[in-house]
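A single protein chain has been omitted from the complex, and every remaining protein chain is retained in its original position.
Right, chain A next:
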Amino acid sequence: METLVSTQPVCKFAPWEDPAQEPLVRFESVTKKFGDFTAIEDLTLNIYEREFFALLGPSGCGKTTMMRMLAGFEYPTAGNIMLGQSNLQKAPPHKRPVNMMFQSYALFPHMTVEQNIGFGLKQEKTPKTEIRRRVEEMLSLVQLEPFAKRKPHQLSGGQKQRVALARSLAKKPKLLLLDEPLGALDRKLREQTQFELMNIQEQLGLTFVIVTHDQEEAMTVASRIAVMDHGKIVQVATPAEIYEYPNSRYSADFLGDVNIIEGQIDVTTGETVSLAWAEGETPLAISTKLRPQTGTTAWLAVRPEKLRISKEKPENVDNCIQGEVWDIGYTGNISTYHVKASNGAILKAQVSNREHLADRSITWEDNVYVYWEKGAGVFLEA
């Protein structure tokens, strides 16, 4: 994987590539068990300062447990969690420089917006004038100045979400944890808030860890994503890396839409592997630096938008599969053609709709060719 990173556009912010950087948070072989159930298994992970780090996975994958261990609501069964130089093993939640924005927002219903935001500062015995100044600063940050005197039940979902964010930011925590922060918002508001979150994070220069099951959200906001499955980390990388170069079928499938074709290794020539995927079909060519053994089972992952589709047989292409248009998914900006290959496998090819609907020639049950470059696909061994 590391060799592929260099093909990515150079990122200005990439402390994880610099071995001299000290991580802010270190999970050192952390295991967490609830009775017989292992929620987190021997997990090691570094999170750097000023990162917007996303823990992504389906429900029950252990991402929330990771976050609760950072907040101090759960303690590891084995291993250590380090925050800077201090071991968090013994620190109770109220003695950690870590704040959390709760999924349910957990606003105190008997306090006004102001009092909610100032709550954390009040616990630290901050002087009253200083509290007022910070609260005002936070209110203007989340644009809620006119609502300072309201109670939580007088606010809309989006406003509550902002109060929760302001409250968790008021103490300027070293680390802010966001537990599915946008889950309860509708789509438009969610997209808008994602960008606001990123701006705030950049503006304040804090480290954010977000837990989400929404891959789009993770890709939009995160500097790096950890894809999790059953208490283990499958892949940690930037969103683009995971999308373009997933290390397994699991992360390929979790982030975005993907075609996965199973086959056996036919021959390996240079940096190209050919994969025999169906009787009587030409093997598929994939670029890779790996040297897999002939005859082993492997997979090709290729994104739908990287496939092209035409009614005439294309010339001089690396991979071409003939098939029949089975279904067309039209979502306005793009059309997804579901093409059934000779072995019954369905391939999805996405075409952006540059022309008007009437001008498009491909329709149901047409005989079509789906083709792509060998560099467009990713070779997967797991």
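The definition used in the following text is that a residue touches a chain if its C-beta (ideal position, glycine included) is under 8 Å from a C-beta of that chain, and two chains touch if they have at least 3 such contacts; residues count from 1.
Criterion: contacts and distances are computed from a predicted model.
Entry comment: the absent subunit's protein name, as recorded by UniProt, is "Putrescine transport system permease protein", drawn from "Sigma-B regulation protein RsbU (Phosphoserine phosphatase)", "Putrescine transport system permease protein", "Electron transfer flavoprotein subunit alpha/FixB family protein" or "Transcriptional regulator".
Per the touch definition above, the residue from A:75, A:102, A:326 or A:369 contacting the chain not shown is A:102.
Here the missing chain is touched by one residue of A:12, A:94, A:291 or A:356, and it is A:94.
When the whole complex is considered, the residue among A:24, A:71, A:206 or A:370 that touches the unshown chain is A:71.
Residues touching the missing chain, restricted to chain A, are 71-73, 92-94, 98-100, 102, 104, 106, 108-110, 119-120, 123-124, 151, 153, 167-168, 171 (touch as defined at the top).
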